[in-house]
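All protein chains of the complex are present and in place, except for one that has been dropped.
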Amino acid sequence: MTFDVKKQAPNIIVWVLLLTLPLWIEHAGSYIQLGTQVVVMALGAMALNFLLGYTGVLSFGHAAYFGLGAYGAGLTLRYLAPSTGSAIVVGVLAGMVAAAVIGPLIVRLRGVYFAMVTIAFGQVFYFVAFRWNAVTGGDDGLTNWKRQPLHVGPMTFDIQSNATNFYFFVLAIFALAVAVMAFLLRSPFGRTLIAIRENERRTRFMGINVNLHIWLSWMISCTFMALAGTLYALLNNFVDPRALFWTQSGTFVIICVMGGMRSFWGPLVGAAIFVWLQDYLSSLTPNWQSFVGLVFVAVVLFFPRGVLGILRRRALE
Amino acid sequence: MSFLNIDNVSKHFGSLVAVDGVSMKVEKGECRAVIGPNGAGKTTFFNLITGMLPPTKGSVSLDGQNLAGVDPSQRVKLGMARTFQITEIFPELTVRENIRIPVEIAAGLRLKPWMPAGMAGQIRDRVEQLLDEGGLTRIADRFAGELSHGDQRACEIMMALALKPRLLLLDEPTAGMGDDETHAIARLIKRIHRESHMTIVLIEHDMRVVFNLADRITVLAEGRPLAEGTPAEITANEKVQAAYLGDAA
Amino acid sequence: MTNDGNSVRFDRRTLLKAGAALGALPLAAPFVQVARAADTIKIGVDNPLTGTYAALGKNEATGMAMAVDEINAKGGILGRKVELAIEDSTSGDAGVAVQKARKLIDRDQVSFIIGNINSALAQAIANVANEKGVIHVVPGGHTDSITGQNCHWNVFRVCNTTQTEANAVAGSVIKSAGKKWYYLTPDYAFGHTLQAGMESAAAKLGGTKVGADLTPLGTTDFSSYLIKAQAANPDAIIILQQGDDGVNVLKQAVQFGLDKKFHLAGAQLELEVLLGLPPEARVGTWVFEWYWNQPNVTGLKEFVAETRKRTGGHVPTARTWFGYASIHTCALAAAQANSLDAVKMAKALQGFKLPPEIALMPDGAYYRAGQNQLIPNLYVGHPQAQGKDDPEDLFVVDQVVKGDDVSPTLEETMCKQDWPA
Partner (left out) sequence: MTQLLLLAVINGLIVGAFYALMAIGLSLIMSLSDVINFAHGGFLAVGAYLAYSMAPYLGFWGGLIVAPILTALLGLLVERFLISRVYGRDPLYSLLLTFGLAFIFEDVTRYIWGAQSLPYQVPGWLMAPLSLDLFFLTGYRVFMIALIVLVVGALFWVMTRTRLGLRIRAGTLDLETVSVLGVNVRVLRNLNFGIGIFLAGLAGVLAAGQLGLTPTIGSSLIMQSFVAIIIGGLGSLTGTLLGGLLIGLAMNVTAVFLPSATEAVIYVMMALVLLVRPQGLLGEEGRF
């Protein structure tokens, strides 16, 4: 195996930028928590893109699994154990189990119908979090807990009060998750998913049980989404039902599309743009919602391939 | 017992009877053509064989195994591969990847989240072999969606072959093609048939192709079997001439 | 990770460009930053501008702007000009509110932070402000815990606790309606504590609960709850919903004629809700936290006139005053302490009495020491369908209550302040 610099250039650029982020983010007029949020949202969007961009299945209800991860982590720290590690494990399991159960109900559906049903199922979790006041804190959110310092053997990493350490913690998990997803997409199984996206009928007539593969892809996607959710909860030391609300799902979809659904790093680029833009616009004008809406419309009408899609096309020409 | 045994199948859509009591026996290694005028129910008949539609009546069996209730993807595992009237390929992938996916599936890797040690070379060789057989090597790195109609069709046939089927079903393989392309595809099918003794069932409109390729011909008209026989017998059949060849000629 | 195959396909130039674009994004943004001039003092505002509480947020913002102009006209804080850094907290997304609080404190280096109308968001911001040691003023989030169980040395509150409001109104309701109450309570912290407050206040006067329903925030159709309430046959239906929910429940209750069968009452009512109701639904017994039409209050006329000038003729609401008093609290704290040191300012505010032209109520208002809760007057009364002299004069004050008489004692609040060593 030789190291192909040309091929690796995108990866190198992405990782150099992410690893040096704490050095330049404040000079760029931003702040480290926003950088952490970009990485968290990017992980969520890349998880969604596993299903959306690489399996071609349109879920509009992924916020539910994001929120389940977040609540799983928050509830663990609040009630079970003061351990960041277990919080993440519980959150991820919560998302995975829910996805496994709901999967069989929806894998038979396609297109807008699939989208609508995923939204509606997502709302179940929203209402549970919203109404089960005694446990989840209801609309007020789940409070009175904090992410805990990380103990690895005799060493302790202070990710609790040190924002930069927490950033690197999130980045490490992001790297691991992204590596697993990339590895899966390059495997024979991953290629069957791409085959389903490209042509479901052809794939079925290759002897693939399409529904089973979509279910697996759905579960993988939701599991990583839940992982992103746990990090989101840890970032804010807070969870509320809005993390589960269906409009949050729309945000993830637009992030994927904006960055470029067909590019591996597209969702990361999309997350960087979206998070920054929303932060910027909402400081600038109380009518930021209109601008966010306009961004949606503009992306759909003029940049359906997303930033990386456009760049790639131009490069090909 | 014949290799493919279709016994008295019918398909009703509401009050419309698309296929009405058709039986057909295809022997191992045979190349069978199904012909008939437009609306004769050929494609529906095909869909009954491949399991895309459940028959209203009758049964289909392959190599002695009854296929009732077996869904399309499982029929593929039993050795049935097909192409479609409108080419079904992976347009945004390269031709090589189009072939590679069914090769991996045939190697039993459909659910493998990693490439097993030692398989990579084997898979690569098989892909190159299929590309070569299909005459696709020169365009292996182009996106399938950009290819000419004939090349796409060749790609689709090789994708079906990559699955190592025992029965190959081709739905109008030369539909909408010019003379050169038609000729090339016919040659490809002929070579596959000759070299691998593959059992083939094809629907075809172009009579030159049919008489060139088929060992036997089944004629359908208005969903019913009209005649069956060797090309020579069919040419001589008056019913067929009246119903079909007459207005086709 | 290598990118062989089409599935994960890249092009080097693409990514170079993308990388450049990604890097350039924040670089292109320094103009976002409000000038960080050394001679201005910044007050961060983390309050809703969109969603359910947008109308309330806007009124608070008006009051804040008025206060800033007054302070600057008199030379600013410690001789430095005051400037607001305003962020939209949204009406319910605490994640956003927390993010914005961090942004205001870390990046904009504000000396004070103001917010929030939503109690949950106020509590979340309070935790950030406490972690960073910045003075935080809550203008209008009522949940008791903010200046109770979860109180902090640096967190001050202008509006009342729900228990105070309940204590103020309970007697009047029992007197005018009767002792059997059915509660319709919004299902979030504010509603829960308000109902608990009403129950405990009523219990002291012999009132009983005959039933209660929790309604989720954002409920539009209250008919099923109203059906249950009337079946319980209470003396009074206690409506604790606020904002849009309050408008919806009152509108429907009156359409069903329930105001003629039972007494409709509640604790907190706001002018914004009354303005959103059709005249026939302006009924019941309630408490206002501040009202614009009061005789003999120093500076009130001028305040009303200035508000009208800024809002196209509208009168100030309690929210306008909350915003106004919040900003003045910051300026007064700095002046009193003669310093911008948060601990010194917080100490200076213990027991601090607001000057009358800022308190704008008959008996004035002061921050109770050890709790940081403002103790003002409360106004118990009833709405009127149409204002006599002014279309926005929709509330008739029957009784001005002294905050000291109805506030829970310091022990009852369970506040234990956590002063830094």
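We call the chains A, B and C, going by the order they appear; numbering starts again at 1 in every chain.
As a working rule, contacts are C-beta pairs under 8 Å (C-beta built on N, C-alpha and C of every residue); 3 or more make two chains touch, one makes a residue touch a chain.
Keep in mind the model is a prediction, meaning the values are calculated, not measured.
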item	value
Contact list for the unshown chain, restricted to visible chains	A, C
Touching the absent chain when the full complex is considered, from C:Gln255, C:Gln294, C:Gln350 or C:Gln384	C:Gln255
Residue of A:Ile106, A:Leu184, A:Leu216 or A:Val307 in touch with the missing chain, whole complex considered	A:Ile106
Of A:Leu77, A:Ala115, A:Ile159 or A:Ala243, the residue in touch with the unshown chain	A:Ala115
From A:Leu17, A:Leu58 or A:Val89, residue that would touch the chain that is not displayed	A:Leu58
Full-complex contact with the absent chain, from A:Val5, A:Val152 or A:Val297	A:Val297
Where the missing chain touches chain A, by residue	52, 58, 60, 105-106, 108-113, 115-117, 119-121, 123-124, 127-128, 130-132, 246-247, 250, 253-254, 257, 287, 289-290, 292-297, 299-301, 304
For chain C, the residues touching the chain missing from this view	50-52, 54-55, 57-58, 213-214, 216, 218, 220-221, 223-228, 230-231, 243-244, 247-248, 251-252, 255-258, 261, 272-273, 275-280
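Keep in mind that, in the parts below, only the chains that are shown with their structure count from here on.
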item	value
Inter-chain centre distance, chain A versus chain B - centres from mean C-alpha coordinates, in Å	42
Chain B and chain C: spacing of chain centres that average the CA atoms, whole Å	72
Residues of chain B whose C-beta touches two or more other chains	92-93, 97
Sequence positions of chain C contacting 2 or more other chains	5-7
Chain A residues within the chain B interface of the complex	183-184, 187-192, 194-195, 198-199, 201-202, 204-210, 213, 216, 262
Contact set on chain A toward chain C in their complex	4, 6-11, 13-14, 17, 24-26, 28-31, 33-34, 37, 54, 130-131, 133, 137-141, 143, 161, 179, 182-183, 185-186, 190-191, 194, 232, 236-238, 240, 242-243, 262-265, 269, 272-273, 276, 279-280, 282-284, 286, 288-289, 307-308, 311-312, 315-316
Chain B to chain A touching residues, read off their complex	50, 72-74, 76-77, 81-82, 84, 88-93, 97, 100-102, 104-105, 109-115, 156, 159, 163
